[in-house]
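With one protein chain held back, the other chains of the complex are shown just where they sit.
And now, chain A:
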Amino acid sequence: MIWVNALVQGVLLGGLYALFAAGLSLMFGVMRFINIAHGDFIVVGAYAILFFIVGLGLPPALGVFLVIVLMAAGGYLNQNLLLNRVLGKDILPPVLVTFGMSIIIQNALLEGFSADSQKLATGWFETSSIPLGQELAIGLLPLLMFLTAVGVIAALQWVFYHTAMGRMLRATSDDPEILPLMGGNRAHTFAVATALASVVVGVAGIWLAMKTNFDPAAGPARLLFAFEAVIIGGLGNLWGTLLEGVILGVAQSIGAQIDAGYQILAGHLAFLLILIIRPTGLMPKVVK
């Protein structure tokens, strides 16, 4: 029963990793660029919700709303004012700029919130669980976290395939050079993609704040998990990202069951194993 429990916990944890990865996957899918500060933006989201709810005492719903709106606006502006200037044929400039952002964010958070580990206490919400038989129970928080991930990915898929904005993003992903000749604005499209990704980052940050302890330097490790889920899931494939998030979560959870020290290692080993067996990812996007 312990193993079944580890499996279930792992699947649910996978939801969080999928949330980490979805924003990264979206940005890569549309702009072919990896945001090195992605993990740090997630941590910013976590601090933001902590600040709004604990610091300012705002109602949780308002706090969540503010985080999402601010992340979207920040993402749009960041892309339009800064990142669009460095995106081009050379892949190095955006990597360097986002690496710089990562350092700036970590230090700013350190300055503003100290190095102390934080967590957003949610009271009854984090201790409630749904019992499944005598020995097994599913925590309400991890369950809702997983359902959020599924919901976010389903929503993104819907946007991609059923809205004009989605068509614009997919067209850009296919051929950014042609878009202007159709009268499209590439800078705006890129900014919309980042805004959308930033909303997902904000949601991921909120769940991070509730699920685990975090500190100003927690970003790069989140980036690593996101990376692994994106690469193994198949670049630009969101359902594949969810699947790999789950595999990563299960591997970690089972690793932890063997020995608490094996948790992170087991996740990375699973990643390497899949990379060896399926170098193009589990559900590769068809590239012609």
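What we mean here is this: a contact is a pair of C-beta atoms (placed from the backbone, for glycine too) under 8 Å apart; a residue touches a chain by one contact, two chains touch by 3 or more; residues count from 1.
By definition in this document, contacts and distances are computed from a predicted model.
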| item | value |
| --- | --- |
| Undepicted complex member, UniProt protein name, chosen from "2-oxoisovalerate dehydrogenase subunit beta", "Branched-chain amino acid transport system ATP-binding protein", "Sarcosine oxidase subunit delta" or "Ribosome-associated ATPase/putative transporter RbbA" | "Branched-chain amino acid transport system ATP-binding protein" |
| Contact partner of the left-out chain, one of A:Asn107, A:Thr127, A:Asn185 or A:Asn213 | A:Asn185 |
| Selected residue (touches chain absent from view) among A:Thr148, A:Ser173, A:Thr194 or A:Gln252 | A:Ser173 |
| Positions on chain A where the hidden chain makes contact | 164, 167-168, 170-171, 173-175, 177-185, 286, 288 |
